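Missing here: one protein chain of the complex. Every other protein chain is in place.
On to subunit A.
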Amino acid sequence: MRLTRSSRPLGFWTRWRAGQAARPAVPHAADEHATFRGVGLPWLFLAPTLAILAVFLYYPALRTLRLSLYRANIILGNEQFVGLRQFADLLTSPVYRQVTVQTLIFVGLVTVLGLLLALGLAWLASRPIRGARVYRLLLIYPYALSPAIAGTIWLFLFNPEIGLVNTLLGSTIGVRPRWLDSPLMAFSLVTLAAIWKGVGYNVVFYLAAIQNVPGEVTEAAQIDGASPWQSFWQVVFPLLSPMTFFLVFTNIVSALFDSFGLVDILTRGGPFYGRAGITTFLIYQLYEDGFRNFRTGAAATQAVLMLLLVGVITLLQFRYGNRRVHYGA
């Protein structure tokens, strides 16, 4: 692999192609295996995918980058170049800082608590007990629920006057909290709803991963006298680390973006706390600025900042997710 790199000073593409061809034929490196010939054919197969990605992802991404440098209003149709001023404004804005901090807390709580809960449940449901299949199904079906539906149901459950929770609390201990008006309660409620909504997805993937753990490994641990607790944390959990990395990544992304539907229906970003709504998260703020206040440029700037955040998270996932892989075999 290194040979072609160092031998001669070739042009970039020549070197790059040589590097491609010279890669050792490791098993599964199928991308080096050219079964079918044809110059145009692979491009034909790729064309629809590449066209869509170019027009609807790359182009808007570049437009967003450009727009972030302009003070723009989509309704008035005006654009004024302001350079990095909007970045400076956002990064020094106490409102945006508060929104960022509460978003990070929300994402952290949803990811950590959600994954711990799902891991525990998947582990229990994967044990050879009677009715395991039924339990599995009961645990994973919330995957099919959308954030908007989750928000709708929770909105009714926690309605201060007619919601079931308050009707029960009112008739038993005589309190009727206004759940969605108190910052702490509203924040907790949205967090809980997001965790609940995510359980199914996480359990599905953990179940698949646990079923992939070779039985001999846990048996060996048992023979060596490991307690179930030990054999779980010291033997099974490390084997699940590729899946955990994958899930941490997908959970962060879904807490950042999918929470929008939940928040929009359940709290509309409120209640107000400090300088902003306590459940106004980054994506909700972006929507408000872009489509309610029509501060198009400022919203694009927020999009760029969030892209950076997602980029860093993705890079971390690829870097550490691939490295810390433990396979049973």
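Convention: contacts are C-beta pairs under 8 Å (C-beta built on N, C-alpha and C of every residue); 3 or more make two chains touch, one makes a residue touch a chain; residues count from 1.
We adopt the following convention: contacts and distances are computed from a predicted model.
Trainee: Can you work out the missing subunit's protein name as recorded in UniProt? Choose among "2-hydroxyglutaryl-CoA dehydratase D-component", "NADH-quinone oxidoreductase subunit F", "Heterodisulfide reductase" or "Carbohydrate ABC transporter permease".
Mentor: Hidden chain identified via UniProt as "Carbohydrate ABC transporter permease".
Trainee: Identify the residue among A:Leu50, A:Ile105 or A:Ala220 that touches the chain left out of the display.
Mentor: Checking the options A:Leu50, A:Ile105 or A:Ala220, the one contacting the hidden chain is A:Leu50.
Trainee: If the hidden chain were put back, which of A:Leu69, A:Met243 or A:Ala276 would touch it?
Mentor: A:Met243
Trainee: Which is it among A:Ile74, A:Met185 or A:Val217 that touches the chain not included here?
Mentor: Among A:Ile74, A:Met185 or A:Val217, only A:Ile74 touches the chain that is not shown.
Trainee: Which positions on subunit A touch the chain that was left off?
Mentor: 13, 16-17, 20, 28-39, 41-43, 45-46, 48-53, 55-61, 63-64, 67, 74, 121, 124-125, 127-131, 135, 137-150, 152-157, 162, 164, 167-168, 171, 196, 199-200, 204-205, 207-209, 211-212, 228, 242-243, 253, 257-258, 260-261, 264-265, 283, 286-287, 290-291, 296, 299-300, 303, 306-307, 310-311, 314, 327
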